[in-house]
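With one protein chain withheld, the remaining protein chains of the complex are depicted in position.
Moving on, here comes chain A:
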């Protein structure tokens, strides 16, 4: 009797070991089938339907236990998350924290889209990318990072530019879209594609020390165009590479986006439709604004829409769908010199004034020796101390020069846009507000100087 019990116990133990080994093997195979094999997509392809989990496994219960305890989420909300797909447009300062929290929370499928590659100047805010990811597609770098965090989330990295040709096909495959882009044409494109496909849009933006968040096209609320029927003039739009941004500001806004996406996906619903949340990080002040409702006259979501398919958004906005510098062409060739020509002027010690028109904060980052700094804004505002300073330098130069030729003023900025505007202002001032001068723009600014003349000169 006792012997029989012993033998049965031993057999049972044996079988249990076998079962546990089989379970492990299965789990590992499932894990492989899911994550680890990330394939970078260069074009939009149809996705298999997202099934979601029928029930939570023991692993799921443990992993999500702290949020399962919330009555606002619960098991039902968690299962809803696993059935939801989210497209993140832009894997930058907003997209990184957003994707991170969505993956951690157990979203079902995460599309990660970015046309760009990781650069050193991204790392202060785009926190899914590491030093070793420089040069790599941002979409892939973000997907790998997210996959390490939660291998049960299906990640699809898209290394492509969202265009009027591919946007609708891509967006209609997702349940929710998060706009984390960095330019105006993309914001209108994403909005219109979301309206046309009936997809809620969780949109955030950040610049300098400020952030904004709104949920569009959700439960009968307004769309982006209801609020902004006409795009802003391109010259009034500042991007992060010109205006700067403190990393934690898009970080905060991306987290708010994640919050609203999770609330929509789990079934709690967003409270940010027809609301604008604004963050002033300098004063640490939040403000929630009641917005206009959906507009009957809206061009895309109104009663008689004129936009019934996607259009050319770069033409509509008058700017490019990338956060790259726009190159202005305000001057004729004889008003400009190349950095090589300026180098030989320096080498020949030809008397001249080098006028750096960048803001002081940028001059403090780096500057060329002997340059005179008067910011473009001071010239435009005709700030009297600065005009006086310029006049003094012009007089000094005149005394050094023989004959009655005009003193030469070469104007410099970061990449050669502001310097062209400054040349136009200075030409108006020449002969009236200051003595007559010969003004020329240094083409391409300090960026060109660093690239073509002095590779040790810092770039920012």
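One rule holds in what follows: a residue touches a chain if its C-beta (ideal position, glycine included) is under 8 Å from a C-beta of that chain, and two chains touch if they have at least 3 such contacts; residues count from 1.
Operating definition for what follows: contacts and distances are computed from a predicted model.
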Among "transketolase", "Ubiquitin-related modifier 1", "Ubiquinone biosynthesis O-methyltransferase, mitochondrial" or "NEDD8-activating enzyme E1 regulatory subunit", UniProt-listed name of the chain not shown: "Ubiquitin-related modifier 1"
Candidate in contact with the missing chain, chosen from A:205, A:266 or A:430: A:205
Touching the absent chain when the full complex is considered, from A:66, A:290 or A:329: A:290
Absent-chain contact - pick from A:181, A:217, A:273 or A:417: A:181
Where the unshown chain meets chain A, residue by residue: 90, 92-95, 179-184, 187, 204-208, 210-212, 227-233, 235-240, 243, 245, 250, 276, 278, 280, 287-292, 323, 380-381
